[in-house]
Structures are given as structure tokens and as C-alpha cells.
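Take a look at the structure set out below.
Partial complex: the chains shown occupy the same locations as in the complete assembly.
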């Protein structure tokens, strides 16, 4: 599963009916913004666990739900990693 | 799900019959061009939600549809991120 | 789906019998060489649509076919992108 | 399967009930932290084999378990690769 930060809700009026009434959230996976189905009720700023692959479907409620990324848990305490300093050269 | 920008329709005369009459769109995922099945009716320039993995099949209409990337919604308002400036060095 | 260029056929005498008689092609996905099952009959130099994930199996002929990348269409006209120039710095 | 190093357990009080009582571990995949379901009983510092894709579900105990990354084995002896020196230029 991915460790992501919730950015904001996403509004898409013209979408397939299979999404039903579930909330979509923009999440940050590293430096990439993705869209995840919210199965737990999170708010912007939360650090969350996102499940992908085919497991995202059942995690969103049913085997036929069209999700490939679903928020399945809010992490109690998470300290994000600081930006990495340049790698130290290897002495040969 | 991925946040992509629609570039243009894709024409492929010699393709497997399983694709049926559905439209294929070239979409931009970050800086990579991919092909997605259009399930909502979008036009070039739209910012869209694309679902991948096995969920792309049912999102395209049926469990046996051969898609691994399907456009499932048009985003109402989307402000793409500006190009990132170089990372600031970390003081140790 | 990925947009790939066909490089050449691949010969693998010692392989699992599930591949049957289908042709394997080396394709270029960006700068990475991969192997795809050919479901359309393409030749080196063709630009093709490759489907991955679980959809690659049925696209190759049956739900139990062991493919994770299948060539499902030949693109009529494709102009590859030129190599990208260095990104322009952002004025702050 | 991925070769990962176990970092620490992850606590998520607000999570979907499908996760049941199984332990979640933060693992390091290269330089990226991910979350995996622990099916073998490992401890921080262990080098482990993590299975992804749809296989992660059954490896975690049942076909409907919502995992996309499951720890399926502890490696007996593993010597991680040293950081890579810069690539040698190619003479043309």
C-alpha cells in the first residue's frame, strides 16, 4: 500500500455512474497527484494508507467498483521523511 | 486513478475486434503519452480521471473488455501544477 | 495502454507450454525493451497499442493465457515525440 | 516480488474493518516507504520478500483481503547492494 497525504476533494460532475456517491480525494504520492476513493472519511492534511491493484475495488465496497486506488486507513502518527541530501560518493 | 490531459483521438484500423466501437484517446500522464478508452465523451484539452488496473475493464463497459486505462470522469476545474523549481539543499 | 514501437520477434525455445504458438515481439516502451504477445500481426517498425494488467490475458485470446502485455492494435499514423529539451527554469 | 527491508510497524486506528487483526509493516522498497501486510511474522531490520498485484490478496489469507503488498517470506541471508557509483561515460 502507498503512504499518501490528502490534498483536497475532487469534483467531477460528468463521470460514469458506477462511482455512485462516494467521495474522491486528490492525494499526494511522493510528488505525484493521484485520485483515490475515500472509504474512511479523511480530511485534507491526513496521512493515509492507499491500496491499489485489484484490491482497491473490494476495499471501495464491492468487487465491481471501478477503483484502482482506495483510501483504507488514516495513519495515527506519521513523520514524513525530510528531502534527501545528495548521495555520498562511494570510495573504491 | 491518474489525472491526465486529453491530447487527441487515436485511430487504429487494424485492431482486435474486442475494442468494438469505443473511442480511444491519447492522454498525457505527466510527460508520458498513453492510450485510454473513453467512457465519458471527452474532448482534447479536458482534464480527466483515468482508472487503470483490472478496474479499467468494467469501467469500459464489461468485465471482458480489454482495457487497462479507461477515462471515467471529466474534472470540473483543474489547475495543473507549475514545473517544479530545483530542490533546496538540506542544511545538515 | 502503452504506445510502443515493434523492434523484432523474440525466440524462446524453452518456455512454458501455455504460450502456445503465438508470436512474441520485443517492443520499445520509451527507452525500455519489453516483450509482448502479438495479437494483430505486426512487423518491426510498427507503432502499436499494448495493453497490460489483467486485460492482457483476454486480449491474447483467453482468460488463462499468461500474458501481461499484448499488442492489440497497430496505430495508423504516429509521430513520435522529439527528445525533450532541458526544462526552462521557473522565475519566482 | 520485491526485496524490501522492514522499518517498523504501522498503527492506523481508523481503518476499514476488512484489514481485521493482521499486522501492517512499513517497508523500504529501494528508497520508497510502503505499507505491507505481514503474513510471516517479521521484525524491523529483516529483509523480506513482498508480493504485489492480485497475488497479495490470497497471500494475506483470502481472495477478498484488501492487500496489494504482502510480506510472504523472510530472506535467510541478504547483502544489500552498495550505492552505485556514477556511470562511466561511453567512448564513441
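Letters A, B, C and D mark the chains in the order given here, with residues in each chain numbered from 1 onward.
Keep this in mind: a residue touches a chain if its C-beta (ideal position, glycine included) is under 8 Å from a C-beta of that chain, and two chains touch if they have at least 3 such contacts.
It should be emphasised that the depicted structure is a prediction, and the values quoted were computed from it without experimental measurement.
Peer 1: Full complex copy number, with 4 in place?
Peer 2: All together, the file's complex is an assembly of 5 copies.
Heads up, the rule we're going with is that only the chains that are shown with their structure count from here on.
Peer 1: For chain A and chain C, what's the span in angstrom between their mean Cα positions?
Peer 2: Whole-Å distance between the two chain centres: 29.
Peer 1: Going by the touch rule set out above, which residues of chain A reach two or more other chains?
Peer 2: Touching at least two other chains: 52-54, 56, 84.
Peer 1: Sort out for me which residues of chain B touch chain C in the complex.
Peer 2: Residues 10-16, 18-19, 24, 26, 31-36, 52-54, 56-57, 64-69, 82-86 of chain B touch chain C in their complex.
Peer 1: Which stretch or stretches of chain A touch chain D in the complex?
Peer 2: 1-3, 30, 39-41, 49, 51-56, 58-59, 70, 72-77, 81, 84, 87-90, 92
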